[in-house]
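Left out: one protein chain. Kept in place: all the others.
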Amino acid sequence: MSKFKEVGRPLARVDAKDKVTGRAKYCYDLLPQDHLVAKMVLATIGNGKVLSIDTSEAERVPGVVGVFTCFDPELPKTPFGTAGHPWSCDPGHQDIQDRWILTDRVRQYGDVIAAVVAEDTVAADRAVRAVKVEYEEYPLELTRHEAVDHPEDYPPLHEARPNNIIAHVDNRTEVAGGYDTIEEILEDPSLHHTHVEVTTPRQSQAHIELCLSYAYAEGDRITVVSSTQLPHICRRIVAQALERPWGDIRVIKPYIGGGFGNKQDILYEPLNAWLCEKVGGRCVLLELTREEVFAYTRSRQPKECHLDAAWDDDMNLKARKLEGWSNQGAYAAHGHALMANTANSFRQEYSGVELAHHGIATTFYSNETTAGAMRAYGVPEGNWAAEVLMSDIAHDMGWDGCDFRLKNFMKLGYRDPFWPGPLCCYSRGIEECVAKGKELIGWDEKQKAYKDQTGPIRHGVGVALFSYKTSVAGLSLETSNVRMNLAQDGSVMLQMGATEIGQGADTVFSQMAAETIGIPTEMVHIVSQQDTDVTPYDSGAYASRQSYVAGTACKKVAEELRQEILDYAHFLFPKQQMPYDLRDGVIYDIAGNAVTTIGEVAIQAYYHPTNAKQIQAQDGINVQENTFAMGACFVDLTVDIPMATVTLNNIVEIHDSGTVLNPKTAEQQVHGGIGQSAGMALSEELLTNPKDGSIRNNNLLDYKIPTAMDLPDLTAGFVETYDPTGPYGNKALGECPCIPAAPAIRDAILNATGVKFYDAPMTPQRLFEGFKKEGLI
Amino acid sequence: MEMRILSCTVNGKPVQVGYDVRECLLDTLHDRLGLTSVKRGCEVGECGACTVLIDGVATDTCLYLTAWAEGKTIETVEGLQAPDGTLDVVQQAFVDEFAVQCGFCIPGLIMSAEEMVRSGKTFTRDEIRKCLSGHLCRCTGYQNIVNAVEKATNLVNGMVGEEASGTEEVA
C-alpha cells in the first residue's frame, strides 16, 4: 500500500465542489436559448409495417417547423449498428448493422417512424398526437418460442437472420478425470446431480438524468452535444448513420447524470443530427421523456438459463452445464456479447476443480424492446445462475456456503480456454475477502442463531462470490490516448479520452498522473469534458476498463512528460549529476540534492529566449492482457412470510480489485452497485405487455429502484492484492459491485425460509407464490 | 399562451421575470433564470431532482406552476455559498463524506437536507432516510448521502443516537 504516494490517497473528488454548487454543467444546462425541440413519433404496434403516414394535420399545428417521416426521400439508406464497441476494419468483427434513423418496418413497440421539430414542447406534443399512421400488423414474436418458431407467412424481423438467431455458441472444455464426455460426469451415479432453471429480468439502468442530446451546424459540419459515455464512438456512429465523412461530426460530452451502460449505446443522436440537417442546421434538442427512456432506449437483456451440475461428497464440483437464451429484442445492439459474458462468467467463477464444462448460449431477436449494456454487462445474470446453483447445493448438502464456494473458486493462474487473447487470474484475494466479510456480517454466529426458525417473521444470512474480468482486452480492441501539458506554474493539464460518468474517473486519473510525474494531485488539472475535435481518442466508459486501460495510457504519458521535464531541467542545470528525479514537484540530482522545482522548469521552458517550448506529451497504448477482479457479498435480512416482504438489515461486500486507487471513491462504487443489485434481487423488472409488446411500468413509480428507506447501511471493504498487469496493480472495480448482492439476498432468503427462488426479481408476488407453494402461507 | 410577470425572491434577491403561464417553476428557474442546478428527471414528482425550497419547504418544482410562486421565497443550491465562497455546511458535508457521484440528484438532495438542518431538529439515521425518500439516486446506494446529512444536522443541531451509527471503517 505504501508503494504509492498519490495513488491510494482518499482524496476528495475533483468534481465534488462543482456538483454541490450547481456549477457542474450537464447537457441540458449548456443548451443555447435559441433552439427547436424534437419529439419522436413512435409506433403503436409491436410488429408490422407502416403503410402510410398522414402529417397534414400535424404540420398545421402552430409552432411546428417540420414533420419528417420514414418515407422521407432524403433519409439515409445505410443501416448502422449502435453498440458502444470499438470499430473493426475487419467486416467479420463489426457489430451487426441493423438499424435506421427512421423505419417503416416496425420491429418493436416504439420504433421511431417519424419525428416532429417545433418551437416548443407543447406544439411538438400536439403535432405528434396529430400524426395519423396506417399499419399492416404481423403476429407478435415476444417470447423465445414465438421468436424461434417464426411463422414463415410473415417477413422476418431482419432479412439477414430469418430464424431470428443472432448467435448460437456451443463451448465444451476438454474433459479431465478419466471421463470421455461431460455427459458421463453429469450422469455418473456415484455423484450428486441437480437441474435447475433460472431467469433474470429486463433491468433498467434508470440513471436519473434522461437521455438527451442537441445538435447544431457549424459551417458544414454538425456538432452533437450528448449525454453519452463514449463521445468518440458517438461521432463514428452518427457519421455512419448520416452517410457522412467521420470528420464532419463533432461530439461534445459534458458531465452526465449516470449512464450505467444505457449510454454505452448510441441512442437517438443520429436522429437528432439528421433532424438538425433537415431544419437547415438550426439547433435541435432531442430530450426523451422518462417513459421513453424506460421503454425505448436499452435495458439489461432478460435471460433464461438451464443448469446442470454434478458434485461429489467432498464439496468438489465435477461438471457444470449452462444452456442459456437471451431475448435481445428488436435490434442487435451489443448482439451476443452480453450472453457470451453470461456464459463465460458462469464458467470462469467456479472453474477451480471441475473436470468439464459445457456452455451453450443463444441470443435471439424478438419484438420486445431492444436490450443493451447494463453495468457488469451480462455477468450479474451469469453470477445469478452460478450462485443459485451453489446456494442450492450447499443448502441441500448441509455445507457451509462459504467453504463450498471457496473450494471451487477460480484458481490463481487460471486461463480461460475460450478467450481469444490472454485472460488470466493473475492475482487472487478471494479467501481474504470471504474471511473479512464473514467477520463483519457475523457469519458463524448468525448461522447458529437462524437455525430452525418458525413463525411468520424469520431472519436469514446469505453469501455470494463473484469474479469479473477487467476490460475487454484479448477479445476486442483496447486502446486509449492521453495528453498532458505543463502549465507555466508547473501544474499539469490532463486530457483523457476516457470519460467521467459519475464513477470518479477524473479523480483517480488525476492521482495516477500525479503519482507518476512526481507532483501532488492538487497540481493536476483534469479537463472533464470530451470534445472529439480536441480530445485524444479513447473508446469510453464501459467494461470497467478505464482505470486499467486508460490508466495504463495515463501512466505511459505521465512517464513521458516526466522525462521531458527532467530533460529540460538538465538543459537548464547541466552541471548536477544525472539522472534527475522528480518528487513532490522538486527535481533532485542523483545525490539527492534539490536542483530546481517543476514550476521553475515550466516557466523557463515557456519563455526561454532561444529554446522556448511548451512541455507536453501525448501518446496511446494498446492493452493486451486481462485479469480478474473478485469479491464476496454477505447479506442479513428479515422475511415477513404472510406479507411476502423482505427487509434488508445489513449488507457487507468485500472486493479484491487489486490496488485501491482511492479508498473513498472505491467505496462509492461498491455502495451504488449494491443498491442496483439489491434492486435486481427484489423489485426491478421492466414488464412487457403481451398484447402489443409495450412496456407496462415505464415510469419511476412502477419501475421500482430502491429509495433511501429500502436499503440498509452498506459496508464496503477491500482486500488489496497487487495485480501485475494493472498500471498501478489495479484491476476492475466499476461494475463488480452490482454483481453479487442479488444472489446473496437469494441465499439469505433460502437460509431464512428454506424456500428456493429461481427467478429474479423476487417480488412480493413471487415470494407469495413461493411461500404458498411450500406451505408457509 | 399569454406571458405574465412573476415577482418573487430568488436566492435572497427580488426577481421579476416574464414567464409563459404553461410553465412550471422548474422551467422558469432553469431556462429563464439560469439556475441550472434545478434538474429535470421525470416531470411527475417521482425523482426529486428538481427540489428547491419554497418559503423554506423542500418542494418538487416540476409539479409546481410558476404562477403559484408569486410573492414566494425560493432557494436553490446556487444561493447557498457564503459571499466569500465558503460552502454551506450541507454542501461541505456532501463533499467531505463523498456523497457525490454523477451529481445529478445532488442539488435536490442538498435542498431537502437544508430544510432538515434549518429545522433545528436532530435525526436518527432512519429519520434521515425517510426525509430523503422523495429523492431517487442511482449511484450511491444512499450510504454516503445519509452520512453527509447526518454529519450536517449533527454539526448544526447536536448529536443524537449512537455515536458509531455511521459506516464501519474497513481499512
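Letters A and B mark the chains as written, and numbering starts fresh at 1 in each.
Keep in mind that, in the parts below, a contact is a pair of C-beta atoms (placed from the backbone, for glycine too) under 8 Å apart; a residue touches a chain by one contact, two chains touch by 3 or more.
The definition used in the following text is that contacts and distances are computed from a predicted model.
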| item | value |
| --- | --- |
| Omitted chain, identified by the protein name its UniProt record gives, among "Xanthine dehydrogenase FAD-binding subunit XdhB", "Ion-translocating oxidoreductase complex subunit B", "Iron ABC transporter permease" or "PadR family transcriptional regulator" | "Xanthine dehydrogenase FAD-binding subunit XdhB" |
| Sole residue of B:24, B:99 or B:152 that reaches the chain not shown, by the stated touch rule | B:24 |
| Touch with the omitted chain, as defined above, among A:10, A:151, A:247 or A:456 | A:456 |
| Which of B:15, B:65, B:89 or B:156 contacts the chain that the document leaves out | B:65 |
| Chain B residues touching the omitted chain (full complex) | 1, 20-24, 27, 43-46, 48, 51, 57-60, 63-65, 67-68, 112, 130-136 |
| Positions on chain A contacted by the hidden chain, ascending | 120-122, 125-126, 129, 455-457, 642-644, 683, 687, 689, 696, 700-702, 704, 706-710, 763-765, 768-769, 772, 777 |
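FYI, only the chains that are shown with their structure count from here on.
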| item | value |
| --- | --- |
| Whole-Å separation of chain centres (CA-atom averages), chain A against chain B | 29 |
| Touch list for chain A against partner chain B, complex | 12-13, 15-22, 24-26, 28-29, 33, 122, 205-210, 255-258, 260, 287, 289-290, 436, 440, 501-504, 654, 663-665, 667-668, 671-676, 678, 699-701, 705-709, 711, 713-718 |
| Of chain B, residues touching chain A in the complex | 22, 30-31, 35-37, 39-44, 46-47, 49, 76-78, 80-81, 87, 91, 94-96, 98, 100-107, 110, 125, 128-130, 132-133, 135-146, 165-168, 170-171 |
